[in-house]
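Below, a portion of the complex is reproduced, with chain positions unchanged.
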């Protein structure tokens, strides 16, 4: 281990071992572009260091392989998340995770699981998109009780803007790549969200449930009085 | 005049003189890319033929110039429309023209003036976008009474989708180039509208209030029992 | 079931059970991004509610799976549509469905099946694109008898504009992703259609035969005197 | 005034007069696409209602014109903001507004003025972009003391990602249209920010200092214990 900067250098990766101390939150690992051998080494290092770690955009094959070395990990298949929790965190506050449609659920699950991993209570409101806006109105009073809202939507992506126009808490919008034709793999929803006239909404990358969950948790915990 | 096809050939333009008879509606002239001299010649030909004609995307300078030769024309400045009406048409049915914001009004005016020119009654509902959705709900029962809705919106462009989700009449959505940054001159609103999950909405070109008005009028008159 | 809003909440989906009463048309389900387990639950709910329902962009595997639970469903393979019809609708009026080429037929079939499901008579005119324009002229008198035209075309996508220039009924243009190179998965045809100089044509999303069929049916039935 | 929904309907605009009560924050007016006559009417309505109001993307000509009717307004030229403050708000907490370069200052000023208008203390750190990263390091300990960071940057737009990697508070990134060539009017910076690997950063529209300021203020006040 590098003494001064407190990271472990595996050659192909440099792991931040003191992140919880230094930045307040555990490390996250983007699994999609890593080999299963690399991931196995990474999770083992965190295990040996006694840290929590979350792996995103992981698949079942990666999970099975890593599990042989680090059997403590768990897998959220729908949210594509591998977790190693060695120091359980106390969940506080509340984050509302909403989706426009059923197809947006995998990204929403990634966001929800991430927010929970880093210490937030999460409530889910799925399939409340604007094509049938009465479904949203049914839930709005409950949604408003959260500290932060995550709005996950593909195609026209208008859910976030409608929500932001009705509440006075922060909304984090996540465009999804659900759709076809001129949705252009999420570009349509991304542009809709960036151009919303409703104030108080910010946006993350297409399909980036992880960052939405991370950011929502960060804000939620700060509002709830803790990091 | 060309006998067989009933158009007047000015060299730079071939004018359809029997359009009302043949297709049921008067001719329209796209003014933006024509010189004032060309436009003057065109309007004069229609005058001499006793026809109605509508000029779109016209400016004040063009209007003043043509007026010297064809003093009967009128100018709708906000909608950028020049009209020559020699055979008044009976307005029937109803078209509802809605905008998301105040900045969308010029395109809405183009749509409204066009629908009226071709024979529809028009009611206007401006600045009812989704950022303050209660304004829309206030008006929805009235809007629903029309035969066709025109939804004009820029930036996030979600107005049309919200409307289409609440009514069972055709919605024609017009994206506008209002906005900045990643609105990309109307691309954002265009994609939002094309990707709407709400059925029964179709879309026209960015800022094309004319075609929205034309199409809405056509449908309105067919529903109301006339061409 | 939610009493006030009349929808069934399956958690991953909220189903509109009183849509026919409230909006005049049955519910539609976008199958592409749903798991077969989700779809099976959705169709079962509609069956139990005694409603009609149409599933779009469905595949054979989804059909076979749902059929085990809801054996009454039928599958239109070319149009990728699953139907559950418990209350047959009376077909009225006429919608003309045209394609530019043979490759556009699947999207046209989706449009045609949708229009029929919601209550329109449909006539089909396939492979009449402008590369051999005499094929179109042969059929134009027959096409004109419909109340609405659906024009399905990929690549250059000019079919809709040529048709709209020759008729005085509404044309709904559907760009398709058929093609290669600079067709950019339907973008070329989409832009062609949006920029048409022929009035009276509106556009839906690339490959969105469903919305074209829905919108055409809606207009057709309104013209024919019924919702 | 509309009794039930508490807005004033000027025809071209529908003004939310009870927004402070209902949503906790004053109304904002997007000036860019409105005529000076429309703006004058809008500001007068808010004056008569005794409300605060902020106008964004305003120019000097608009300011001078409105001032004739509502002399109490003030103009922040660099941030292009017109303010009418009739009920001073108590500023709490702290928002850090940072820019990559000098050219990003106008957007940063818009963000800063907005955050102050809605009730936040603001500290400014300008021209600390990554091309000379020691300037950023010099200030990082001071920046970290804020509750929220706004990172304004054009061209490569990397400032936000570097900041987010060094702090554990929310970062709101604002891409600017500063630059030339392949910056494509802010697209480059927008994509950089959306694709950042540093967690805890969210993004707003290109040049949208207003929404960044609004969102930062909202989060800051919630953290500081008030709306």
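Observations, loosely collected:
Letters A, B, C and D mark the chains as written, and numbering starts fresh at 1 in each.
In this section, a contact is a pair of C-beta atoms (placed from the backbone, for glycine too) under 8 Å apart; a residue touches a chain by one contact, two chains touch by 3 or more.
These numbers were taken from a predicted model, which means no experiment stands behind them.
Counting every copy of the one repeated chain, the full complex in this structure comes to 8, with 4 of them shown.
Following the convention adopted for this analysis, only the chains that are shown with their structure count from here on.
Considering the contact criterion stated above, the chains in touch with chain B and with chain D alike are A. With rounding to the nearest 5, the Cα superposition of chain A on chain C corresponds to a rotation angle of 90 degrees.
Separating the CA-averaged centres of chain B and chain C is a span of 26 Å.
Averaged Cα coordinates give chain C a centre that lies 44 Å from the centre of chain D. Within chain D, contacts with two or more other chains are made by residues 30, 190, 205-206. If touching chains are joined by edges, the resulting network of the protein chains shown has some other shape, matching none of path, cycle, star or complete graph.
Every pair of chains in contact is given here: A-B, A-C, A-D, B-C, B-D. Chain A makes touch with chain D in their complex at residues 23-25, 28, 30, 147, 167-170, 172, 190, 194-195, 197, 199-206, 210-211, 214-215, 218-219, 222-223, 227.
Interface residues of chain D facing chain B in the complex, by the touch rule stated above, are 2, 4-5, 7, 11-14, 16, 30, 32-34, 38, 57, 175, 177, 185-187, 190, 205-208. Chain A contributes residues 100-101, 129-133, 155-158, 161-162, 164-166, 179, 181-184, 187-189, 191-199 to its touches with chain B in the complex.
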